[in-house]
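On to chain A.
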Amino acid sequence: MSDLPVTLSHVSYAVGATPILRDLDLTVRSGAPTFIIGPNGSGKSTLLRLIMGLIAPTSGAIDWNGTRDPAPRRRAIVFQQPVMLRRSVAANLIFALDQAGLEKSLQDKRCADLLALVGLGDLADRPARRLSGGERQKLAFARALARSPELLILDEPTASLDPSATLALEQLIGKAAGEGIKILMASHDLGQVRRLAGDVVFLHRGRILESASTQAFFEQPRTAQGSAFVRGDLITED
Partner candidate 1 sequence: MMEGSGALDLVLSGDPALYAIVRLSLVVSLSAVAVAALIGLPLGGLIALTRFRGRAGAIVLLNAMMGLPPVVVGLAVFLLLSRSGPLGSWGLLFTPTAMVMAQAVLITPIIAALTRQAVEDMWSEYRDELTAMGVGPLQRLLTLLYDARIALVTVLLAGFGRAAAEVGAVMIVGGNINGFTRVMTTAIALETSKGDLPLAMGLGLILIAIVFAINASAWALRLYAERRIG
Partner candidate 2 sequence: MRFLISALTIACLTLGAQAQDKTITIASTTSTQDSGLFNHLLPAFKAKTGIDVKVIAQGTGQALDTARRGDADVVFVHAKAAEEKFLAEGFGVKRFDVMYNDFVLVGPAADPAGIKGSKDIVASLKTIQAKASPFVSRGDKSGTHLAELDLWKAAGLDPAGAKADWYKEIGQGMGAALNTSKAMGAYLLSDRATWISFKGKDGLAIAVEGDTKLFNQYGVMLVNPAKHPHVKADLGQAFVDYVISAEGQKVIADYRIEGQQLFFPNAAK
């Protein structure tokens, strides 16, 4: 069972009469991290939620390795503001492991391993909702890894973190990518994109304007909006 590739064909999404995404065609394959970039309000989060299967497109279709059933199999998501269950750090992770279908007898060991991996080993018994922002993201990351994902979606996970927490999370992301997990991540931190991304999808006003390798996009953007974004200008025209 695999979730890759994810194929979006003619996908649009609207809230009431307001279009958020317009007629997107996109395929997410295994490989280097793909970053969804674009200014605030360009539709990055909505696109990730569609790919995760949390919402359904208003028109068009999404399939995950040939199936249109949105139930997650081997994909997981880390939100910008992850919700911590009202229980301990370890219990949060055990819950995710249980939902992922891991056998009970293996859960404790795997839980300890994952907490050690993300650096929360000492906080296993701490109430999850008492964690700092950076620690929450680490726990959310561990919960996502609990699903043994092939596709790991991250929605601006470092947007509200300080630099050291950002670095810690970027290292975890890089490590996961190195182990073959496909990273699909939204960011508008261009430095972060340069550090982590293999290729980028540039989204603007609900449309994909560019889709290219990171290097190509940053060196030779093909659209005026892309150039403005790379320069760090505010883009106000369509």
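Quick note on the criterion: a residue touches a chain if its C-beta (ideal position, glycine included) is under 8 Å from a C-beta of that chain, and two chains touch if they have at least 3 such contacts; residues count from 1.
On the choice of candidates, all candidates are chains of the complex that A comes from, given by their letters.
For clarity, every value in this text was computed on a predicted model and none was experimentally measured.
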Inset, instruction - Tell me which of 1 or 2 touches chain A in this complex. - result: 1
Legend entry - Residue ranges of chain A in contact with candidate 1 within the complex: 49, 52-54, 71-73, 76-77, 79, 82-88, 95-96, 99-100, 127-130, 143, 147
